[in-house]
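All protein chains but one are shown at their positions in the complex.
We call the chains A, B and C, going by the order they appear; numbering starts again at 1 in every chain.
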Amino acid sequence: MQKKYSWYSLLKAGLANQDWDKAIPSSKPKSKYDVIIIGGGGHGLATAYYLAKECGITNVAVVEKGYIGGGNTGRNTTIIRSNYLRDEASSLYEHSMRLWEGLSEDLNFNVMFSQRGVYNLGHTLQDMRDIERRVNANVLNGVDAVVVDHKEIKEQIPIINTSKNVRYPIMGASFQARAGVARHDGVAWGFARAASNLGVDIIQNCEVIDIEVEEGRVKGVKTTQGDILADRVGCVSAGHSSVIARMAGLRLPVESHPLQAFVSEAMKPILHTVVMSNAVHGYVSQSDKGDLVIGAGIDGYNSYAQRGSAKIVEHCAAAILELFPIFSRVRMNRQWGGIVDVCPDACPVISPTKVQGLYFNCGWGTGGFKATPGSGNVFAHTIAQDKQHDLAVPFHIDRFTTGALIDEHGAAGVAH
Amino acid sequence: MRIEKHSNSLIDYNQPLSFVFNNKAYKGFKGDTLASALIANNVLYYARSFKYGRKRGIIGAGVEEPNALVSLEIGGRYTPNMKATEIMLYDGLSAVSSSNPHSIDFRAMIKPLHRFMPAGFYYKTFIKQKVWSIVEDRLRSLSGFSKAPSEIDEDVYDHIFQHTEVLVIGGGAAGMSAALEVLSSSKKARVILVDERENLGGELTNEFTTDQTATLWYQETKERLLKYRDEAGSRLKILTSATAYAWYDHNYIEVLQTIGTGQSMIQEGVQSARKVLHKIRTKEVILATGAHERPMLFETNDLANIMLSQSVRRYVNEFNVVAGKEIVLYGNNDSIYNTAIDLRKHNVESKVIDVRASGVESDIVLEARNLGIEVFQGFAILKAKGKSRVTGIEISKVEMQAKPPHWKSKWRVTGDTQTLNCDLLATSGGFNPVVHLDCHCGGKTYFDENSQSFLAQKDRKNRQLCGAVNSIGFWKDAIADAKNKAQLTLLSLGEDNEVNPQELTNQSRNYFNVDQFFTPLEILNKPKVFIDLQNDVTTLDVSLSIREGYQSIEHIKRYTAMGFGTDQGKTGNINGIAVAAEFLDAPMSEVGTTTFRPAYTGVDFGAMAGRELGDFFDPQRFTTIHDSHVNSGAEFEVVGQWYRPWYYPKDGEDMHQAVNRECRAVRTSLGMMDASTLGKIDIQGKDARELLSRVYTNAWMKLAPGSCRYGLMCNEKGMIIDDGVSTCINDNHFIMTTTTGGAASVYSTLEMWLQTEWSHLDVHLSSVTDQFSTVAVVGPNARKLMKKLCSDVDFDSKNFKFMQWRPGTVCGVKARIMRISFSGELAYEINIEANFGRFIWDEVAREGKEWNITPYGTESMHVLRAEKGFIIVGQDTDGSMTPMDVNMNWILAKNKPFSYIGRRSFSISALKSEDRLQLVGLLTKDDQVVLPEGAHIINNKGVSVGYVTSSYYSPALGRSIALAQLKGGLSKMSETVLVKIVQEKQGLKEIPCEVSSSVFYDTNGEKVDGNE
Amino acid sequence: MFSIHCPYCKEPRDQNEFSPAGEAFIARPENPEALSDEEWADYVFYRTNLKGDHWEQWVHTSGCRKYFLVKRSTINHEVIEVATFEEIDSENAS
Partner (left out) sequence: MAMSKNSSHENMEPEFRSTFNKLIDEEGFLVNQEGVSCQEVIDQSLLILRTSKDSKMNIKVAKDIFNIELPGPLLATFGDSDLKCFWVSPDEFWISLSAQQMLEIEEKTNKLPLGISITNNSAAYGTLEFRGDKTTDLLSRWMSYDLEGSLQDGKAVSTTFGQAPVFVYREKKNIFMMIRHSFSHYVAGLLKDSAKRI
């Protein structure tokens, strides 16, 4: 058992120079596990955690080709909200939201979940219709949401430009008060620490290079650290999902695209909430450190390069200045990209596959960070029972064959 | 303080400048940076650090500076987080520290608690969500540097696209030499030479003090370059104060040039850009970005007046200033001797402490000794003494137990410590080639044992490295290297120039020939050995991070915040890597670097956006009639990029009143509308019909010339994506109209099919959206007006039927008149060449007065079409509606031989489900209540079963009407449903409605022929 | 911003003149009605999404408006080859 984080332990450590347990113990792979999770991002680590905690399966390995949290989990703009349009999606994201609300305590690790509220701005009449529709749906689904007009927005965010004389004037917004942001790396680390505390092996620098399938059943994986056997393999490798699928002879309804973000230099607090806008393509919050964290749109071409093109970030900077002209002389400090796996209906796939024992959790595209605990939770149950968790049922991969798509383009529209 | 004037300095003593820093007035000179001017004025403290609030001084002289962050100016020119070292002084400058070193600082006050706040502190504390939600905002107010700006920027920023064969980045000795070589060896190649400093020369000015030939070479080279730049048909652009900050794919590089820092850019009514962003596409890159010096590690190495050796040298040589009197230079390479020698030549005394073993009597050591400089060899500094500024050092003898190639140094401190006094300490731990840009776009680094630094990947396509970035220290070698690389560059460009590589001398004054990193555990395990000064990351933080299992360098970075600051770890990161290597017991090559990303140095958001703001953010597209709408006081609705009249309020009308008036006019007499924004595609070729029947769901093979037809377009998923009327001009010629917002995507989708799948079809498409203006004349009296306007068309309803078109002449202008209707009334759309659009509009308005013709906008159009149950794609559909869902089975052709786009999907199970959302009409029981659009319909369990897509008050019916998507709605006619209003101040409200047909008005279509 | 050599305009142009148009060589089935739902879904939704040298379609939107084929590394974005549809067809024929 690991030492608990508390004021007491902190004090003791400070006084006695006593050491902490390893939060992320390094492991070498064993030859066989009950379950292998491919991908040490937030979703993969959360899956392992809930497998161990709620499904009683502790003989689990999380196999990560680089360092944990180094994929999209470590490069996203951390917006967490559950105000999705369709019932299926909003149930899943709301499930996640509830888990977020107790996550730090559950993990004994402060993931700095900060419920500072999220505004989704509307700039056209159709935006406002869509906002009304979505907010009404949210409320009926028990998700907190309100429509606010431009005056209320201005009251809450005095630095925002609500002038009518701009290209895309702000007409109103939806606001979710329980929404917010969290410390992305902390989420990966918190899940990793808690999972390994329950016996999960977290194996870094270990790339899966092939999947062993025999007579339609998964047998295990080949990795850069040797072969590992398991009857059940869960793939949670985000941008690389198609690559893993190919190893098992499968194709997926996803494409990988670059998605970019950038941060400014740190400033004193000026923006206390999260603002997103589909129409002008940008979203922004200010981190606890003081930097503005800004997300841009995706590039239209396929890529695995973890970088995007200049036009996208420059347009995004312009979009942010349309909303917040006072940031003109603030400087961009760093810009980076992730690889997002985009599904045609902007909803994820949480599903068994044609290969027995092989499960996929992918297609979260530009907005899966917010789902991290919920996704891991339902995926763990899906793997453990070899039967989809109730909330995961609509996200079966077969929906692309039956046509039962869950179109979330409206709510997911811009990357976040 | 200033030292004696000397000729190498760039200071212009004839131009004194006044400025204010932290509310005190100072004087400086043209050529100073804010930093050099403040050093001249003996200013010591510039800022407080991020976490512990420690007072900090300047350590660097350029962009690598982590400490001296200031806020520049006020109001509309206020700029946060500028480095004092990057601000060129101008008269009247005013700046304050980003975090005031002189005020009381909470972070510094809790000093006894600092030991309880190691890296990762916050992950272990405030774990209860409720507590965190309270604490977080308090903590936030402690972080951040400058305050954010509060006013709108007074300045503007331009973007300029540039193209060149060769881009030389860095204008030091190497870059100047490379640029010159390219220009003189090639007759065609264009060159752009950029440097972030105000002057060319880079570090070469430092050599002037000791080397006359350097001065001569510089002057001559600069002159030759300027001649190339200024000649007619010049092939050379020189951009100074211009930083290459990002290297994107395919040799696309962005360079930010500063025209003015904080001074007003508005002079004599002309506003020049504050910064210009050059967007450079180049065939070849020559990287000559030099190297950054890195500091040595010892206890409390963050005190004020502990600087970098090369920076002290630059301050003396370039700016004529020095920050102390009792100076100690400390390091592991020859750079410290150079600084000492230069100081001596300018009559400033110093001592040198060299960790390298005694007995190595190289030229430079001898030269220093000969000048009377005291040299300690084989000594190291263990600790800097002093409260906030350095007042002395503790030194001790050290020995290296193992030498390269063994990667681990095993330094040992031997002997007793002694104390030396000093008021300025300058250190050099070797140099990091500035490889940042090279890595932005895929370049890798490797660890070089000799220089103990990460060097750029040796070979990359279309890129050469030269000079200090190529770990070449001696300036003459840098020049020779640059020439060689320039020749290789020309070779790569395909020029058949001769390549005569010059030998490098490998002179001993090579800063890149350094000993092992000096990282003895005796020092690393002490508190307050700072790696990242801006974020207060110490060696112990790195050690803790590793012990807790955060061992990858990327985890260390994220756990400790090392390299996260505005300097992005330019000086500190390498020490962090060395320290991690020591604690991990792994070679530095294995530890590796973190990822280099843009921006090399910060880029103003304003500069990134350029002029694409306000009206230029997105094109505003206007019809040719726009001015008239403006004159009529129209409110506009933005549809796609178009500005369409929304409604035309008169005499203080609100929208509701205006729309009622407009609708009534259309229904009772005559209205007019500008329909020019609809997309129009000219389709010609013998297979034009075939194309239409492949992309529309209905039949097109029999549509006669002179007729029009409505079509619905789906994607392969079977979902409606667009609709519109297409006109048959003749058997080989059609004109398709699309929705305003869908025009571009429909056009490119059609092209896509034609080019990638159906290239055998003989069809040509041309966009004619801009060719025609369209004036719709709508209402029972439309025919009367048309007859008045156009005499060469027979408007009799038996001869010119609904859904037909006729060529004619309207007010002397050739027109195509279509009789189609989106309102259910008699209507004609007059299509004329756009240059006559305004004229025809005005004529229609004038001649229509007789029937009180009323211009109406999109809002009335929406009401009118909703009364008739016509859908708006994108409002009543949302990308997930099939034609069946909107009750338009009639538009699905049964017997087309070709399986039109989308058809196959109609037969998959979910699309056939009875329970889908389907488009119906809703009539509120209380006919005066207008449903809010977006409100949901609920079932008896309170669960949503649909929502309102369109809702209006219908003046024609004297009641409200609405369209809605309702689960299984088409089989629920006449049933009562509840619409729930969730956001009501006085509690939730439910509105009962009756499900109805979506056609509310003139259900039998009797109005379409209007009045005779 | 990529620089793409348009095989019709026969010179490199900046990316902002082009639009990506998806994975290449996904032929529309000759007879959609004859396909099973799985086969139809495979055509409409499923993609190879290759990591490596990837054939894709681009269209020179604000240039010649032609669709063409590009083989581009999705790992480092290097363009390896561009071709017109005719070129590829004739290559396949021979």
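By definition in this document, a residue touches a chain if its C-beta (ideal position, glycine included) is under 8 Å from a C-beta of that chain, and two chains touch if they have at least 3 such contacts.
For clarity, every value in this text was computed on a predicted model and none was experimentally measured.
Of the chains you can see, which ones touch the chain that is left out?
B, C
Which candidate, B:Lys30, B:Lys128 or B:His159, sits in contact with the chain we can't see?
B:His159
Can you say which of B:Arg2, B:Lys83 or B:Arg190 touches the chain missing from this structure?
If we include the chain that is not displayed, B:Arg190 is the one touching it.
Can you say which of B:Glu220, B:Glu449, B:Asp627 or B:Glu757 touches the chain missing from this structure?
Of these options, the touching residue for the absent chain is B:Asp627.
Looking at B:Gly92, B:Gly812, B:Pro992 or B:Gly1005, which residue reaches the missing chain?
B:Gly812
Which of these touches the unseen chain: B:Lys686, B:Lys849 or B:Lys912?
Checking each option in B:Lys686, B:Lys849 or B:Lys912, the one touching the absent chain turns out to be B:Lys686.
Please give every residue of chain C in contact with the chain that is not shown.
Missing-chain contacts on chain C: residues 1, 8-11, 13-14, 16-17, 61-66.
Go through chain B and note every residue touching the omitted chain.
These residues touch the chain not displayed: 156, 158-163, 190, 270-273, 279, 281, 611-612, 615-616, 618-624, 626-627, 642, 682, 684-686, 732-733, 762, 764, 766-772, 788-792, 809-814, 832-839, 843.
Here, only the chains that are shown with their structure count from here on.
Taking each chain's centre as the mean position of its Cα atoms, how many Å separate chain A from chain C?
30
From the mean C-alpha coordinate of chain B to that of chain C, what's the distance rounded to whole Å?
For chain B versus chain C, the centre distance works out to 28 Å.
At least two other chains touched by the same residue of chain B: list those residues.
In chain B, residues 248-249, 252, 279, 442, 717, 905, 908-909 touch at least two other chains, as defined above.
Hey, what residues on chain A touch two or more of the other chains?
Within chain A, residues 305, 309-310, 344, 401-402 contact more than one other chain.
Give the list of chain A residues in touch with chain C in this complex.
240, 242-243, 246, 251-256, 300-305, 309-311, 344, 400-402
Under the touch definition given earlier, write down the residues of chain C that touch chain B in their complex.
1-3, 14, 19, 21, 27-28, 31-33, 35, 37, 40-41, 43-44, 57, 59, 61, 65-67, 76-77, 79, 85
Spell out the residues on chain B that touch chain C in their complex, using ranges where they run on.
Going through chain B, the ones touching chain C are 248-252, 279, 281, 442, 716-717, 748, 751-752, 755-757, 759, 899, 903-905, 907-909.
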